[in-house]
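I have placed the structure first, in the form of structure tokens, so that the comments after it can refer back to it.
As you look at this complex, bear in mind that one protein chain is not there, while each of the others sits in place.
Just so it is clear, A and B label the chains in written order, and each chain counts residues from 1 on its own.
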Amino acid sequence: MTLPAWIVSLPLLAAVFTFVFPRIRIWAGIFTAIITPLMVVFLGREILAHGAIQMQVGGWQTPLGIQLYADGLSVAMLGITAIVIGCITFYARCYFTGDVSSRYFWPLWMFLWSALNALFLSGDIFNLYVTLELLGLSAVALVALSQTADALSAAMRYLLVSLTGSLSYLMGVALLYAANGTLSIKLLATTGAASPSIATAFALMAAGLIMKSALFPMHFWLPPAHANAPAPVSAVLSALVVKASFYILMRLWLVIFEPFINPSTAQLMGVLGAGAIIWGSVQALVAERLKLLVAYSTVAQIGYLFLIFPLSSITQSNHTAWQGGFYFVLSHACAKSAVFLAAGSVIYSFGHDRIKELHGIVRRMPVSMFAFALASVSLIGLPPSGGFIAKWLYLNAALTGGHWWWCVLIIIGSLLATAYVFRFFSRAFSYSPEVVEERPVPWIMEWTALGLALCALILGFIAPAVTTLLDAGNPF
Amino acid sequence: MTRKHGDSLDSRTGRVMAAISVLALTSVLGWTVWTLPPFSDRMQRLVASNMAISGVENPVTAVLLNFRGYDTLLEIGVLLLAALGVFSAVPSPVILSKSTPSPILILLLRLLLPFIVLAGGYILWIGKYAPGGAFQAGAILAAGGILLSTAAVPFNRFATKTMSIAMGIGLLTFIVVALATMMVRGNFLQYPVAQAGTLILVIEAAATISIAIILTILFIGGNPEESPTAKDEGDKAFIIERDNTTK
Partner (left out) sequence: MTISLLYALVGVVLLGIGLYSLIIYSHLVKKILALNVAGSGVFLFLVATANQTSGPVPDPVPHAMVLTGIVVAVSATALALALACRIHQVTGTARLTENEPE
């Protein structure tokens, strides 16, 4: 079974080729955008049929070598990555029009994709560090692509936070190796040393990964970075890059750390998640620019992800909580990227995204606004959408344990989301007498946004299939 | 926003709080290190017992290029990515020849560069048997490149044309070898035992070239093909204008 290696190598090859031969960059990018999702589909079918797949790189058994590990959860993440990046690739084809930024966008974009793929397939904690750095550097370079002063400052801030997070994570890796003598996640799971090094290593790794996932109060770098990056970059940052470090945190928690960590840590993460939901939503309510509103919405939605921790500590609803959390990851990826793409189309057409001045754009850009509306359905958590399924699983988990306060929080979060979404829509639907100069938007840009929004909705209909996939290989 | 000469964080209380928290973190970490369980020899023995089939005699090279070669592959990708990021973020190089080359430095370079290249090649070769290898050799060659840049020697046409290829050849060779071994034997990056040493040398040679060029470019801080001329003033105005459109 060589598919995992191809899934990592193909975007890497594309990255090198698009850099060395700039003339073929668009074709190489589109080729990768079509072939990689196909490979992920085949991998998914293989895992559903035979369970988790392990691949020893170099033929060396762990602990000597590195293991690539693919179970249902990895494939779900790979799949959502492929769908989102694939769609955004077509959007970016029209967005970056043949100038300097286009020349460097494609190799950076392929590096980002290969970093994500390598990350979701890795089964070795040091290998995860290298993939995290690959991911962080490509994300920062992509943010800095728009070359405005705000974008450069945001990119610098993002880079500093990212490097600090990676360093903290690396120190955790070093501690784990010093204590256990192995870097393989599977082997670390079986060494049960409950020495203080486990708790410290977890604290270090968690702190680093939380910084990279922008959990409140470490979220300060996210709004400027996501708001000032080019629209396709903002989409992939909010949808996938912040989820990657969260995915690592989940894996390590599930496989290695959970038995050894004080349960109050889980509650603490839940409290921070609650803070993120409230603070992010409030800031989104007062944001003046559309992309800033959406960026703060990301801050809020990341808070929901961290509710997995307290909800999963309720033993009867352990499984449901995990499924809910990752359903959130999947549907938010689709919905948020759709929203950012729609916002990008607005900027492309009107040259700005100041909400006060966006009167009546529904009439001018119906497809993008429809995409925005559909995606908002998922963000708010209304049926039938992926976001609804996720919140419903969460509510189920919370009520099984009698923890009604999380239910209250989730409902408040939904209400706040409705508020900030409608704040934008009331403008968009209002009557506008003036004639505003606009650029016609290429149809691909509007329809990819719509496609991603539809994915978020479809996730609401195929819940049993998705949960079966998530469970393949027993990650939880 | 003016800052005073001390250029430190807001207020004294901020600094004190930062100091206390960092001190707490450091002491917890120090105590953890103190109470670490005894280190096991398992990994070292495992590496030693597999040295015979690894194709090299230096254990660190074996780990880097054979047992954990996948990490090295990604790491060469990180290097190339950094150069890409620098190209895209900085339109023209920070350090490049603005003046005529200095004659003293040119004389020094004439004497030094052959030895630098020789040392680089030797370090690359000796990596199989003793400390050395691609990264070390690449760094030495990059030192030569840095000397060239600081001596303000202009790049000739051949160099700039082949620059991208030279930058990409390391990663490309590594991936091609990895995929080829996978298609022949069925496992990613699994060298056939008889050819392991040769393959490692090929990969390292390509990587040395890439690493040397990339490190030199990282030092220059931009794309040598772009000229650092008076575009800067015009750029500034353009960027301020783009600011207003909040793109």
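Rule of thumb we're sticking to: contacts are C-beta pairs under 8 Å (C-beta built on N, C-alpha and C of every residue); 3 or more make two chains touch, one makes a residue touch a chain.
What you see is a predicted model; the values in this text were computed from it and never measured.
Summary of contacts with the chain left out: across B:Glu57, B:Glu75 or B:Glu225, the touching residue is B:Glu75. Note on the undisplayed chain: of the listed residues A:Val16, A:Ala92, A:Val130 or A:Val441, the one touching it is A:Val130. Touch with the chain that is not drawn comes from one residue among B:Leu25, B:Val176 or B:Val202, which is B:Leu25. Interface residues of chain A with the unshown chain, by the touch rule above, are 126, 129-130, 133, 136-137, 140-141, 144, 149-150, 152-157, 159-160, 163-164, 167, 170-171, 174, 177-178, 183, 223-224, 287-289, 292. Looking at chain B, the residues touching the absent chain are 1, 3, 7-9, 15, 18-19, 22-23, 25-26, 29-30, 33-34, 38-39, 41, 43-44, 47-48, 59-60, 62-64, 68, 71-72, 75, 78-79, 81-83, 85-86, 89-90, 94, 135, 215, 218-219, 221-222, 232, 236, 239.
Following the convention adopted for this analysis, only the chains that are shown with their structure count from here on.
Those residues of chain B lying in contact with chain A across their complex are 28-29, 31-33, 35-37, 39-40, 42-43, 46-47, 50, 66-71, 74-75, 77-78, 80-82, 84-85, 87-89, 91, 164-165, 167-168, 171-172, 175, 178-179, 182-183, 185-191, 239-240, 242-243, 245-247. Listed in rising order, the residues of chain A touching chain B in the complex are 2, 4-6, 9, 12-13, 15-16, 19-20, 55-60, 63-66, 68, 100-101, 104-105, 107-108, 111, 114, 118, 126-127, 130-131, 133-134, 137-138, 140-141, 144-150, 152, 155, 171, 175, 178-179, 181-182, 193, 195-197, 200, 204, 230, 289, 347, 351-354.
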